[in-house]
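I have placed the structure first, in the form of structure tokens, so that the comments after it can refer back to it.
In this view, the complex is presented without one of its protein chains, the others remaining in place.
Entry: chain A
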């Protein structure tokens, strides 16, 4: 992605390039151990049009780095390689399978006079390892969600099947990586929970129970409102990646029709049924269509004996979305879908308007929102709950933040510091732009606050954060 820096106005055309994906490959060193067979190690390589010898060379370097690092720490593998032009991230998700992502450092292109080629300056200290390391792990988790482990593909159809699956999945997935807008939230990979009063929460729970009872095929259910989670029957780690898929990929793709207004041609036919607004986001778009296919995406979640394969049905009414997961061994029919639509559609529509109403009332009670003097990110490692007032709506393509990228990186730096020790800690820094940044870590919880009080001192900043903790987090941070 190219951004024109503000300095451009001064006459010299200076181009600023954000970090970008240079290559992404997956290899297994045991697949081509002999000389001349190196190509067999490579299971996937993006971009695919790279010349064969170059692919082999780049994989060779990764192998050498990993091997070399073992000289000094046999148990901890190499995680990244920093060079002037790029950073490479290594991840071994399954024995001997290595995923490598190469990210080009951001750079500034400065034009030269007299027709000389422009000077390129690499900004080597801009990329945070923790952020992109998390992106690589997320890539694997997403592959695993839809395909199961690499090992599973190997068992089912050997290297050929695995390479096919990798090709099919990553070809599209890599296009959705937006490396320039990755930040601390990717490190957390948390779930945003919808705040709700007890009554409404119970209503939702009883809805889930009723549906699961009537449609006994359903194994797991998850309930979301406004892209935020309310209820989930899945394991935390499975929900985390499913949540990521729903909120950054599936929901954004389907949001347009709802925004389009009732009479817009974009709006799908409400199937002649005006009793409810329910519709399938996965599977058939129109139940009345005689040609409709009742195929749903399959996902893999952890089970007692490894993993289980499930159909993923995502059904949405207004801002409420319910995910129903059914064992993949069952074939889903038109009958079942109609039954589900008839049962869930009206109830979900009702629930959605209930929640909406409740939400508006709560907001009114808490008073008119005035722009606060601070912004914060909160994350709880125990339940993966995350909350950010820094990020505007996170969509598939961009993650808009309301603060300067440098401040976001300072948050990332503090997070790295916290990760080093297991103890509770607090860090307060003042940036060159005079913003104050406060990080607190206490018992699995992390809170980062950015304060826009340039004339405050350390004591005042501390008081401000104390107030915030008291009002927003019920004083869960005790360390003073």
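Keep in mind that, in the parts below, a contact is a pair of C-beta atoms (placed from the backbone, for glycine too) under 8 Å apart; a residue touches a chain by one contact, two chains touch by 3 or more; residues count from 1.
Note that in this section contacts and distances are computed from a predicted model.
The unshown chain of the complex is recorded in UniProt as "Vacuolar fusion protein MON1 homolog", chosen from "Phosphatidylinositol N-acetylglucosaminyltransferase GPI3 subunit", "Vacuolar fusion protein MON1 homolog", "Pre-mRNA-splicing factor PRP46" or "DNA replication complex GINS protein PSF2". Residue A:457 is the one among A:214, A:327, A:383 or A:457 that touches the chain not shown.
Of the listed positions A:23, A:86 or A:192, the one in contact with the omitted chain in the full complex is A:86. The chain not shown here touches chain A at positions 6, 61, 64-65, 68-69, 71-74, 76-86, 123-126, 129, 371, 375, 392, 402-404, 406, 409-410, 413, 417, 420-421, 423-434, 452, 454-459, 462, 479-480.
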